[in-house]
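Every protein chain but one is kept in place in this view of the complex.
Note that the chains are named A, B and C in the order they appear, and that numbering of residues resets to 1 at the start of each chain.
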Amino acid sequence: MHKSGDTLPVRIAFVGGGSLNWALTLMADLAEDTRLAAEVRLFDIDPTAAERNARIGARYAQVSSGTPATYRACNSLPEALEGADVVVISILPGRFEDMGHDIAIPARYGIAQAVGDTVGPGGFVRAIRSVPMLAEIGRAVRDHAPEAWVCNLTNPMSCLTGALYAAFPAIRAWGECHEVTKIRRQVAALAGEGASHRDVEVSVAGINHFTFVTRIALHGRDMLPDYRAWAEAHREDGSFLTEPGKDEEHARYFGSRCRVAFDLGARFGVPAAAGDRHLAEFLPGYLDDPQRWGFALTPVEYRIRDRAAKQARAEALAEGQGTPAASRSDEAMVDQIVALKSGAPFVSNVNLPNTGQMPGLPLGEVVETNAMFSGLGIVPMVADPLPAPLTDILRDHADRQTALVGAVMEVDGGALFPLFHSDPLVRHLDTATARAMFAEMLAATAQWLPDNLRGAA
Amino acid sequence: MHKSGDTLPVRIAFVGGGSLNWALTLMADLAEDTRLAAEVRLFDIDPTAAERNARIGARYAQVSSGTPATYRACNSLPEALEGADVVVISILPGRFEDMGHDIAIPARYGIAQAVGDTVGPGGFVRAIRSVPMLAEIGRAVRDHAPEAWVCNLTNPMSCLTGALYAAFPAIRAWGECHEVTKIRRQVAALAGEGASHRDVEVSVAGINHFTFVTRIALHGRDMLPDYRAWAEAHREDGSFLTEPGKDEEHARYFGSRCRVAFDLGARFGVPAAAGDRHLAEFLPGYLDDPQRWGFALTPVEYRIRDRAAKQARAEALAEGQGTPAASRSDEAMVDQIVALKSGAPFVSNVNLPNTGQMPGLPLGEVVETNAMFSGLGIVPMVADPLPAPLTDILRDHADRQTALVGAVMEVDGGALFPLFHSDPLVRHLDTATARAMFAEMLAATAQWLPDNLRGAA
Amino acid sequence: MHKSGDTLPVRIAFVGGGSLNWALTLMADLAEDTRLAAEVRLFDIDPTAAERNARIGARYAQVSSGTPATYRACNSLPEALEGADVVVISILPGRFEDMGHDIAIPARYGIAQAVGDTVGPGGFVRAIRSVPMLAEIGRAVRDHAPEAWVCNLTNPMSCLTGALYAAFPAIRAWGECHEVTKIRRQVAALAGEGASHRDVEVSVAGINHFTFVTRIALHGRDMLPDYRAWAEAHREDGSFLTEPGKDEEHARYFGSRCRVAFDLGARFGVPAAAGDRHLAEFLPGYLDDPQRWGFALTPVEYRIRDRAAKQARAEALAEGQGTPAASRSDEAMVDQIVALKSGAPFVSNVNLPNTGQMPGLPLGEVVETNAMFSGLGIVPMVADPLPAPLTDILRDHADRQTALVGAVMEVDGGALFPLFHSDPLVRHLDTATARAMFAEMLAATAQWLPDNLRGAA
Partner (left out) sequence: MHKSGDTLPVRIAFVGGGSLNWALTLMADLAEDTRLAAEVRLFDIDPTAAERNARIGARYAQVSSGTPATYRACNSLPEALEGADVVVISILPGRFEDMGHDIAIPARYGIAQAVGDTVGPGGFVRAIRSVPMLAEIGRAVRDHAPEAWVCNLTNPMSCLTGALYAAFPAIRAWGECHEVTKIRRQVAALAGEGASHRDVEVSVAGINHFTFVTRIALHGRDMLPDYRAWAEAHREDGSFLTEPGKDEEHARYFGSRCRVAFDLGARFGVPAAAGDRHLAEFLPGYLDDPQRWGFALTPVEYRIRDRAAKQARAEALAEGQGTPAASRSDEAMVDQIVALKSGAPFVSNVNLPNTGQMPGLPLGEVVETNAMFSGLGIVPMVADPLPAPLTDILRDHADRQTALVGAVMEVDGGALFPLFHSDPLVRHLDTATARAMFAEMLAATAQWLPDNLRGAA
């Protein structure tokens, strides 16, 4: 039993352990943390990458503020899972080339996408490709670590968290996304000097990447009126937002002026919490003129270049060059693990099947709201109802995502096309055209699909 | 108590009794019917029109096959309602000029509408204008004929039937629309010689003007496979459909090639039952190219000309010229009244608040399904569930219609704009543009609006 | 395709074809009917009984008013089902000795039961015993006659209709019970000379044997006020009701004074439609003093004697003695079959999974309401909501019945006891006592139970 002050031992299985983003962030967070004593097992379908990351992990351990974490590359998923308390899933479903097709083919049919990994034709096909992967991981958790806490970081978040639960209904999984940090940073900035986004409480409602915020507080003070006034004042000019610490090119492709968020806030009367590139994909109109709205359609070509640069930096780090730094990121995962192991409550917004927390959406559909992590596990907190016109848009997406996961799990290709065609970015096409586009997209990613889904169009 | 063979006495209050369409159709139907002994009270805000129709009614009575109906113009709504068994509502909410604005203003914003009386910006503003009128009639029914059966024929059907129930929750009202007759005629034609559309049973599901058919039978035989094969065979060339007995110009503006219906059938796997001009307004895409799909955007200018011609014919008829003919129309109203008064069951598709008959749609929202008329009253029959992507589209519209009626009834102007903006034909506009269009439309029809709703944009 | 006037050919598979009640009633009804040309296949696990009934059927055919039905005993269920249009299920689940234990064991624990075949400890154990039998028949229908209409006549009606749907979700089955005829006869009697219970329309709501009536009409006239006044006037003295044409001893054990029905009507404000012996088992109190309320606890010993007498009469009939008479019973089955085959609508109250027809009860649970039989199949009609306190009682039973069927289908013995213990007739026992009673009851009927359910207590 945990006593205050004790170190909390934890075994973490990292699936996609060769990851260039999340794995390294976790290492820096663990090095900065003083509460956990972590044993990290890295598994990747690319074993070289996992081994490289194990070497990088060892370097982070050297700069640890608390009990140093240990890192080990595993040769199999069962080996990584056996005895794990926590499983982290961060995989790339398919290659960036597949993501390229997800965007380029719809573009030829006149459909622009800013990201293409969540909804729209790109997100839809990405889900078809990746749901079987996550289902396989879910079954492995069932067989090798059924009591483990499972944190999914992979997109499309809603569908993939749904796939884990479809594969193993008793899984203790949540989907983790840091998109909502953006609005918390904005509020902290509004509050002025000394305020930290970590102290900003927000009440989150929606589905992943289409989230809204119904309450905002800082140290017991209601910050919603201040935020609203600021957003309304900047509805025309916007307010440039990008991730801290990134270069100019990254900012150009991933940043935004928040004008979509501000327009949605004015439209529905509730602040939008996700970034413009994501928000714009959930309803028609904004993608017709991204320049006007102040965001970019992120080029896959840039992602490929960026990945190469990251890979080079990782190799160097593994070889002993550079200096790893213990530093606390905006990711909530380490705090979540501490809460689960110690019993001290921690609140953050996560993706879970709806058991009542999201008013107006059917039970069982994956939604994003606040949840409390503690000795009781992960307990969703009931969100405020969103305005009816907004709830109908959410419901349309959530219903489709749920049906999509079901169709892929049951390998029911016939059910897929009507769902694909009903996405708001696709809905205006006639049936024959939509079907042709779907067929092209499936053909381009056929290597990742189960046999029976290849001809689903 | 009714014994088989007896004549059934009935007092009918016709609100909008100067109507040029439905009132005259009812007269012909009553003249042909041999079961009812009807006393018809005609009330209209244009008393001259009601009196003209009373004179026409007297001429129809002369050619009656059964007990001749009597017709009387009333000076007030209470006078017409007092003691009535049945109330028929067929009014024109505003003038054709208002309908002209409903269509012309959105057109300037790039939004085409084929009819403009149901959904879309036109249907929305028409509802704002007419919900108070129907609510007033509903309250008059409550005060003067609370037990009467109330048949609403006025569009927007869902909203206006909802307005009657909002004004007087215990009202015994249904919304009556003959749109589904179209598919029954097509099936009878497919079945070949001797088959009558009156014998074609269809299981209807949806909301008014966006109805689908999940079962079709003729004399106990399943006709769904035959219909499906025929529709699929004509998906490209279509099949021209127009109302029987109309001239070429009418056919041009009101007819269609059913290609939208066939495309929707292929898309969702369930035959669409309404006409293309209506169906096309419920989701984006079809209205981008009406010519390609084979239907027209009905010009309001034609409606005005057509109305003038009808008026001239009616005046002539009232003056003793021409020959009224007892003839059975496709309207179900006389059969419905006979069923209610005699207890012999009659089934037809009607618009009612959902008490469970429409799976997937919230209780209380006005839906269109089959119902049985008998001595038990009007009892809705449970429809088959529609495919999930289609149900989400229906639900989006039905939720909006319900909220729209609620906002108008509570004179809550602030709630209207987000609803207006969320219509599929409007959703792609940014908030400022949508608001400007809404303001223009409200201004154009301001004379019909309650004070507090005039500035609702 | 059926034309008016044609004879309708129909193949009927009768499962439990050696039945002494329903099979002979059907024979008399078919002999009286002039619309069907029926081929009846009789299957029974007692082949001698089926053959005897085939001989009796041949005698009925000789007195037929229309096309004589043919009767044939089949050696196997598949043989009976293959090619059947209609399947009738009327079996005795276990022996009367088992029914004896269902009643005698609870009696020793102080729990009286009037019938013991629906709810209460007796109905519960009867369901455990019989759900697997109906599930087996359901699977045979799936394999040999998946398009057939299936009429279940066996109790416990709700659970066994549920078992058919659990075994084969696409089954076209309904549960048929004539209990509601009682109130229709009472209303016809009230209406006076010449009125037939066949013309009395009632709007039925509830679950089998605990049904209520929210509207009553005769030839278009509302009869609810008359019925209510009569029931209230006889609340103390009651009104004796028994099946027509039965002897004094039968009347003593099956008749009642309707005082429970009248008390429930006064309690909830809605007339109760089932007989007192059944109604009394759904809530505590009435069974504490049956004599006061004017009904009997039917002795199983009488059932055994009665059955022997019926068997003797049947043997005689099969041997050519006595005179079979074409005569129309109160059973709706022949009219239902005619409606399905001809397309002419026929309304009656039946048991079906709730798809929306029973407000306040979850979807999927078996409920009893009106439904329309026609060329569209069996379409449930939406019932009026019952008062909340009554709906909660209904829901408690329906939830338990649904869970019971689920537990037996999944052979999940552990789930059964909490359900058994929660029945209103058992709920007051402490856990240990309830468990002991359940164990005794299961032991007494163990021969009919699946292995894994024998020790379910």
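Rule of thumb we're sticking to: a residue touches a chain if its C-beta (ideal position, glycine included) is under 8 Å from a C-beta of that chain, and two chains touch if they have at least 3 such contacts.
It should be emphasised that the depicted structure is a prediction, and the values quoted were computed from it without experimental measurement.
S.K.: Considering all chains of the complex, which shown ones does the missing chain contact?
M.R.: For the complete complex, the undisplayed chain touches A, C.
S.K.: Please pick, from A:Gly110, A:Pro299, A:Gly375 or A:Gly455, the residue that touches the omitted chain in the full complex.
M.R.: Residue touching the absent chain, from the options given: A:Gly375.
S.K.: Pick from C:Cys177, C:Leu429, C:Leu442 or C:Ala457: which residue touches the chain that isn't shown?
M.R.: Checking each option in C:Cys177, C:Leu429, C:Leu442 or C:Ala457, the one touching the absent chain turns out to be C:Leu429.
S.K.: For the chain left out of this view, which of C:Pro169, C:Pro284, C:Gly322 or C:Gly455 touches it?
M.R.: Spelled out, the listed residue whose C-beta touches the missing chain is C:Pro284.
S.K.: Residues on chain C that touch the omitted chain in the whole complex?
M.R.: Touch with the absent chain occurs at residues 263, 266-269, 283-286, 288, 387-390, 392-393, 395-396, 399-400, 403, 418-419, 421-422, 424, 427-431.
S.K.: On chain A, what residues meet the omitted chain?
M.R.: 1-3, 8, 191, 199, 201-203, 215, 217-222, 340-343, 345, 347, 355-359, 363, 370, 372, 374-377, 379-382, 385
Simple rule for what comes next: only the chains that are shown with their structure count from here on.
S.K.: Report the chain whose CA-based centre is farthest from the CA-based centre of chain B.
M.R.: Taking each chain's C-alpha mean as its centre, the farthest from chain B is A.
S.K.: Which whole number of Å gives the spacing of the CA centres of chain B and chain C?
M.R.: 42
S.K.: If you average the CA atoms of chain A and of chain C, how many Å lie between those two points?
M.R.: 55
S.K.: Give the residues of chain A touching no fewer than two other chains, as numbers and ranges.
M.R.: Where chain A is concerned, no single residue meets two or more other chains.
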